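One structure is given here, and the rest of the page talks about it.
A protein chain is absent from this complex, but the other protein chains hold their places.
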Amino acid sequence: MTRVAVIAAGYYGFNANTPEFSWKEIMYAAARRAYEEAGINPRRDVDSFITCAEDIYEGFAIFDEFVPDQLGAVLKPTCTICGDFLYGVATAYMQIKSGLADVAVVEAHSKASDIATFGDVLRFGFDPIWIRDIGNGHPYYFAALEMDLYMQTDCITEEQIAKVVVKNKNNAVLNPSAPYGEKVSIEDVLKSPKVFDPMRKIEIAPRSDGCVVFVIANENIAKEITDSPIWIKGVGWWSETNSYDTMSFRAMYATKAAKMAYKLAGIVNPQKEVDFAEVDDRFAFKEIQHIEALGLSRRFETASLLEEGYFDRNGEIPVNVSGGSLGIGNLLECTGGQKALEVVLQLQGNAGRRQLKDVEIGVAQAWRYVPTASGAVVVFGL
Amino acid sequence: MRVEKISGLKFQKKQDVAIVGAGMTTWKRRLNETGRELCFLAIKQALEEAGIGFDEIEMVVMGSAPDTFDGMLMKGEYLLDGSGGSDRPYMRVFVGGGTGVFAPIAGYWHVASGLADVCLVVCEEKMSSCYPHPQSAFKYIWDPILERPLNPNLIWIFALEMRRYMHVHKIKHEDIALVSVKNKANALDHPCAQVAGKITVEDVLNSEPMALPVRRLDVSPPSDGAAALVMVSPYIARRLTDEPIWVTGVGWSLDTTWWTNRDLYFPRYVAEAAKMAYKMAHITDPRKEIDVAEPYDPFDYKELHHMEGLGLAKKGEAPILTREGVTARDGDLPVCPSGGLMGVGNPIAATMGVKACEIYWQLSYRAGKRQVAKEVTTGVCQAWGDLMQVGTVMVMSNKR
Amino acid sequence: MSVGKRDITCPGYAPGTPIKDEDIKLKKVTSVEDHPDIRYSWSAGQAISKFLNGLKEGKIYGVKCNKCKRIMVPPRMFCELCYKPIDEWVELKDTGVVQTFSISYIDPDAKPLPEPIIVAVIAIDGASHNMGIMHLLGEVKPEDVYVGMKVKAVWKDEKEREGAITDIKYWKPI
Partner (left out) sequence: MIEKIISPKELKHWDGIIDVYWIYTSGEAGDKFFKALKEDGKFIAAKCKKCGWVYFPPRMYCEKDFSETEYIEVSGKGKVKAFTIARLDLKEKELQDPQIYAIIDIDGTNGCIVHLLGEVDPKDLRHGLEVEPVLKKKEEREGKITDILYFRPIS
């Protein structure tokens, strides 16, 4: 069986908004950089194109229509996966393993600044019969409920969650493509208003625009094109359920997805074997849940390890050195793209001032946002 | 440009893929069940037919078309628990109307890559939720800046394509109407059919004009419904049955967004997809080697158009084959023996029930009254989608 | 050999519960109605911004790729076939040829229109073969339209133009 590798990554952004470009032009800018890096011509060398998008985030009934031209995919096998970028990576992985493609391209983007009524769009994702019409609060409340539950069952304090914000926003200062990087302290975070008690405004990632494109290939081609392919060691994606009554509210989706990805990657003890991780932190408390789900620490230990600096950029297992979604912004379905991009840049040694030393295995994880309990994990390695 | 050519690794899969069970709900203009409940009903039947337990399902693929029908952001997530996606890897694929055949293609790579041995493919559509009319949801398929301000209706694009097809090949509407007559009659034998009936060519030509040349009886209706398929690896298939149906070729292709820049008379997106699928299935002469076909027929002319794209007829020849009865259920090349979308209904993605599922039933000789007269070994199903852009093709065979 | 699937000659199907629109209106079945407020403000981007600004001035702009030599409309920032940035802007004529047309009796919500309207794909003069846009035809009877008919744009008054595709009211036969 062939192995699968990322041979090039291109991106555009990330910015709080992008008035000068349409979504097509953003995609073109990112894709062109990726092809340039790989030294390939998409019209000739790529077998399959995969885009990750949700219709209503874009404002279309069938967004698939508006994808091929800017990727160089005209009259080629192209499809849309309704999921995060990491689902797209998993699809490319499967297509290459099943021999349907030798080279596949995965794209995801966010043009969140095009959405005029984000709250109403999110509310549209709630079950219309059982929950959509209840109250008139912003759908963020659903995450706040989970946060409240998680804080009680796992004895997490407000300061510990504030630490996530502090760590990520400060990490983002070193990242030139992180629009929300800032030097903040625990006190600053605790001064932010509690908009969804106990959730503070600063703990919710604001939205931003951007696009990520990966070129993924089988072993032969990867070795031909580059001296340092980044191998996709394992992929995993998992859904818990979509009904709130059977949800675990403790990121079981990430636990199961990680289990699947680690199994494919042959990782037995993630805490020892994984060097760094990028996890979904679109709500600050989610980072703690997701670190735990990835097996990077044990239950009840995570928050105190976080406070001790275990997950800092100079800690044992750096998490979200990019600045995470709190520093870069909520990229909708491209969130996993930003995570995977950071892992690939770090492994390539192209991460600039935030470069980590001696890293070999990195994990990217993403969640499908409110109100779902689904997510994906990809393990990358040298 | 460092890569000179792609080395010939293609189609080296981990394992073959078999289909062992299919199911579908009845299709109606409006059903009381929620989308999740429809999925549940279809899956239950597919599992029963496959003789496999629910706990053996390893992964689930969901196919569903625009979110604006069911009225949900992240519709795939919404349908999750009724689709058997709870506590499993679950992924939704979406290529507009082409999803009906694309979802089983996604099921194919889930199994062929070796990640899953048993993969459930579910397709669902509940168009009736959308008001004032399901067609209204199609307002948003158009370019928001250049086309939506003209207040377009979905049917325009079909009418424009149909006119071009008729113009280039000098085809009369009477010849196209024969497809509507044939499919609606075929559908009389389908227990799930929504608009089966005995009609004549005159009925079609005299029906109410919608966007000429398209008239009421040239169009398939909006429907609610769901369908499911069980796709498995060879060793599971052997355990379940002696006669699984094998997927021998898959292909898909997406043409440019600028549909007004293309000559619409020929569906080159279908031709490209078919080329890929035939290459994989080692088919060189589709007209001879394919025994039964289910091309996508949301409009009567589309069946002809797609037959030509699939290489089952030469350009402009499909209406002649239809007139001569070649495509009838007892003909030499039965086309849409299920009754197709024109007869059974058009729940966009769930049309998998009359495309992939029907070919499965035909090849396993279990289509009952719909079974075609001739002996069959190889069948092809196809769907189309987006702004005349997507072709998705799957070739199946009852021989490995 | 775990199943008796051979017994099933023609597979059954799963029945659903068909209902009518009246059943919902008369509340025979329970239901929820929702009118969400979903709005967008899309950035038109470089190419379409220039195109729309051109329409405001009564001009139709296309773009040219020097590799494949195509002159394209609507304009785009890249040639999708050569996969490279386009090379220059080209002002096109406001005349064209009907490639295909339809006479529509219904509006976007499938409701009947008071008067049928004629919609066409019009290949713009000055652009490459087949390069067209979708627009409406006017000042012509439905039965007189044919494929290959030459047409000319009828513009709104300069003051009324706002930089939109509707700045062209319709196209009329020459």
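Here the chain labels run A, B and C in written order, and each chain numbers its own residues starting at 1.
One rule holds for everything that comes next: a contact is a pair of C-beta atoms (placed from the backbone, for glycine too) under 8 Å apart; a residue touches a chain by one contact, two chains touch by 3 or more.
Worth saying up front: this structure is predicted, and the values here are computed from it rather than measured.
Touch, as defined at the top, links the missing chain to these shown chains in the whole complex: A, B, C. Although one chain is not drawn, the whole complex shows that of B:Lys14, B:Lys44 or B:Arg239 it is B:Lys44 that touches it.
Taking the complete complex into account, A:Thr241 is the one of A:Ser98, A:Gln160, A:Asn175 or A:Thr241 that touches the chain left out.
Taking the complete complex into account, residues 31-34, 36-37, 40, 43-44, 47, 54-55, 68, 71, 81-82, 84, 86-87, 129-132, 136-137, 139-140, 144-145, 148 of chain B touch the chain not shown.
The omitted chain makes contact with chain A at the following residues, 19-20, 56, 59, 116-120, 123, 128-131, 133-142, 144-149, 152, 193-199, 241, 243-246, 249. Where chain C meets the chain that is not shown, the touching residues are 17, 19, 24, 27, 29-44, 46, 48-50, 52-53, 63, 85-89, 163.
By definition in this document, only the chains that are shown with their structure count from here on.
More inter-chain C-beta contacts link the pair A-B than the other of A-C and A-B.
Per-chain CA centroids place chain B at a distance of 24 Å from chain C.
A straight line joining the Cα centres of chain A and chain C is 35 Å long. Shared contact sites, meaning residues of chain B that touch two or more other chains, fall at 71, 138-139, 144, 256, 258.
With touch defined as above, residues shared between interfaces to two or more other chains in chain C number as follows: 34, 40, 42, 44, 48, 76, 80. Contact residues of chain A toward chain C in the complex are 18-25, 28, 35, 41-43, 56, 59, 68-70, 72, 74, 111, 113-117, 120-121, 123-124, 128-129, 132-133.
The part of chain A that touches chain B in the complex is made up of residues 1-2, 39-41, 45, 47, 49, 54-57, 59-62, 64-69, 73-83, 87, 90-91, 93-103, 121-122, 124-125, 127-129, 218, 220-221, 224-225, 236-243, 246, 256-257, 260, 368, 372, 374. The residues of chain C lying in touch with chain B in their complex are 1-5, 8-21, 23, 29, 34, 40, 42, 44, 48, 52, 72, 74, 76, 80, 99-111, 116, 119-121, 130-136, 142, 147, 164-166.
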